[in-house]
Each structure stands twice: as structure tokens, then as C-alpha cells.
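All remarks here apply to the structure that follows.
As you look at this complex, bear in mind that one protein chain is not there, while each of the others sits in place.
Now for subunit A:
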Amino acid sequence: MHIAEGFLPPAHAVAWGVASAPFVLHGVRSLTREVREHPESTLLLGASGAFTFVLSALKLPSVTGSCSHPTGTGLGAILFRPPVMAVLGTITLLFQALLLAHGGLTTLGANIFSMAIVGPWAGYAVYRLLRRYGVPLMVAVFCAAFVADLSTYCVTSVQLALAFPDPGSGFLGALGKFGSIFAVTQIPLAVSEGLLTVLVMRLLVQSSKGELTRLGVFLAEKESRSETEAVAR
């Protein structure tokens, strides 16, 4: 769920835009460099963007019986790395704002910060950390997707609490209110997204090892293993 158009006061909308800008610019620079060096990457990156967009349109059965959409940030971060996800996430959020009326243009900065920056970075950090300590791949994938999903909505709650502090208890009270609606209810959905990501990853390992190697997923695996061995030595 993204923050809707016009929901944030102008100062907050601008501030979140400014906070997101360095991450998006860094992603744009690395994407531009990649495309200049390997022109064929345009199509693969476009395919990755389309996959992220379609993934966010899948209906996810929740543990509580309701239905929601996966954020796709955890899987995206593992497959494409967080800097690229900042750009792909921005493109996806722009499409969602203009094609699906999800989110908005004035709240794009805030949504980018939660969904295309914090979510992927948190998920990727958990994934690398767990793999470094030899945690099985699918457990690491589950934890990465769970953390990426939940951190996205926790940041959304913080953004809303900063914009609308509670008249009685200020920021903390508002955080409790928005958190109970947008973050606590998200826990079963984060579990669902974790399970879905594991299922997708398991099938990808079986059927698309070539693509995963090209994306550097298995390279990152090897790096993690050699780092752990170096630390052990």
C-alpha cells in the first residue's frame, strides 16, 4: 500500500523527495554506466522492471484470510541489487501512480524512500548477513523478503506519524496508531510474501540458473562463502 496522492503536507513531500534523491541518482548513474558499457542490458533491465511491476500486481492470499499484493522489494533486491532496485522501484511507482492510481506524484519521494530504498536495502542486508553465516539459501530468502516487506510498511508508518502527530501523545502516539493499521496488520502479509518469494526462488534455482548467474546472484553467493571462510581462517 502506497501513500496516496496529496496525503502528505507539501513540506514533508519535498523533504522525502530530497531524502530519496541521492539513492535514486546513484542508481541512475550505475544504470547509465551499465547500459553504456553493455547496450543489451537495456532489455534485461526493462524485463526486470516489468517483472517487478507484474509481481506487485499478483494477488497474495494472507494468513488471516484477506488478500493483498506483494511488494517484490526483497526478491528484487536479491536478484537485481538495491541500487538498481532504486531506479526500477521508481519507474514501477511512477507507473503505479499513473496507470493504477496507486500512490501519487506528490508522494512519490516518500513512497520511493520506503519501497525502493529502505525495503530493498534492509532485505538485501539481511540476505547477505545470513548467507555470510552459512544460513541455508531459502531461509535467507524468506527472511530477506519478510524484512523488506515489513520495513517498507514500518517506514510508511513513520512517514505518516511525522506528518500527522497525535494531539495527545505526539509522534509516538501517532506511530502507534499508524503502525497498528499499516505495519502490524502487515506481519501476516510479510510472512505470506516471504513464503511466496521462497517458492519463486526455488523454482528459479531449478529452471533459470543461467539467468541467476548472469544477474550475479550465484556470484554473490560465492563471495559470501569465501568471506566467511576468510573470517574463519
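As a convention for this text, contacts are C-beta pairs under 8 Å (C-beta built on N, C-alpha and C of every residue); 3 or more make two chains touch, one makes a residue touch a chain; residues count from 1.
Rule of thumb we're sticking to: contacts and distances are computed from a predicted model.
Among the names given as "glycine dehydrogenase (aminomethyl-transferring)", "Putative Cobalt transport protein CbiQ", "MBOAT family protein" or "Sulfurtransferase complex subunit TusC", UniProt records the absent chain under the name "Putative Cobalt transport protein CbiQ". Within the whole complex, the absent chain has one touching residue among A:L55, A:M85 or A:A140, and that is A:L55. Contact with the chain that does not appear here is found for just one residue of A:G6, A:P22 or A:G134, A:G6. In the full complex, subunit A touches the hidden chain at residues 1-7, 9-10, 13, 28, 31-32, 35-36, 39-40, 42-51, 53-55, 57-58, 60-61, 75, 87-88, 91-92, 94-95, 97-102, 104-106, 160, 164, 166-169, 173-174, 176-178, 181, 195-196, 198-200, 202-204, 207-208, 211.
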